[in-house]
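Take a look at chain A:
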Amino acid sequence: MKVKIKAKFFALPRDYQGEREMEMEVSEDFQQALEEIDSRTKIGIRDKLDKRFLILINGRNYRKVLEDKGKLEEGDNLAFVPFLGGG
Partner candidate 1 sequence: MDNEKYFGYAGKILTVDLGSSDYVVENTPFDLIINFMGGKGFGAKILYDGLKPGCDPLSQDNIMVMATGPLTGTLMPASGHIALSTKSPLTGIWLDSHCAGFFGPELKMAGYDAIIIKGKAKKPTVLVVKDDKISFEDGKDLWGKLIFESQELLRQKYGENCQFMCIGPAGERKARFANIVSGGRGFGRGGSGAVMGSKNLKAIVVKGTKAIRIHDFDGFMRMCKEAYNELSVSPDTGGGRPKYGTNSIYSFMIEAGAHPIKNFQTGVFEAVKECNEDVLDKKYYKRHIACFSCPINCSKASRVDDGKYKGKFTEGPEYENMWSLGAQCGNSNIGSIIYGEHLCDEYGLDAISAGNVIGFTMECFEKGIISEKQIGFRANFGNDDAIIKFIEMMAKGEGIGELMSQGVRRMSKELGKGSEKFAMHVKGMEMPAYDPRGAFGMGLAYATSDRGACHLRAWTLGDEVLDVQERMDPFATEFKAELVKNQQDFFAVIQSAVVCLFLNFGLTQRQITRCIQTLTGIKEWKTTEDILKIGERIYNLTRLFSMREGISRKDDTLPERLLKEAVKEGPTKGVVVDLDTMLEEYYLVRHWDEEGRPTKEKLAQLGLDKYRV
Partner candidate 2 sequence: MPIADHKKCTGCHICEIICSVHHRKVMNPKLAMVKVNSNWPWEDKVTICRQCKKPKCVEACEYDAIERADGYLRINQDKCTACLECVKACPFDGVVVSEITGKPILCDICNGEYLCVSWCPAKVFSKA
């Protein structure tokens, strides 16, 4: 099943992508959705996930969210963020 999500890009991920926000329709299965996101964006997220970048779903670490609900839902916000350091 397909769901409509909003993808937001910050700092380096946004640098790769060239824009701040995108709306897209993706598979509700997360791994499948990542494949689809890779084909439509310039980030190469599957290679970089957990190594250089993270995904937060509605503000929470994607792993935790998927543990809770198992799949993406209509209206989910996906934030593509770099690992954070203070300043």
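The set was built so that all candidates are chains of the complex that A comes from, given by their letters.
One rule holds in what follows: a contact is a pair of C-beta atoms (placed from the backbone, for glycine too) under 8 Å apart; a residue touches a chain by one contact, two chains touch by 3 or more; residues count from 1.
Note that this is a predicted model, so its numbers are computed, not measured.
Novice: Which one of these touches chain A in the complex: 1 or 2?
Specialist: 1
Novice: Applying the document's contact rule, which stretches of chain A touch candidate 1 when the two form their complex?
Specialist: By the definition above, chain A touches candidate 1 via 8, 10-12, 14-15, 20, 51-54, 56, 59-61, 63-64, 79, 81-87.
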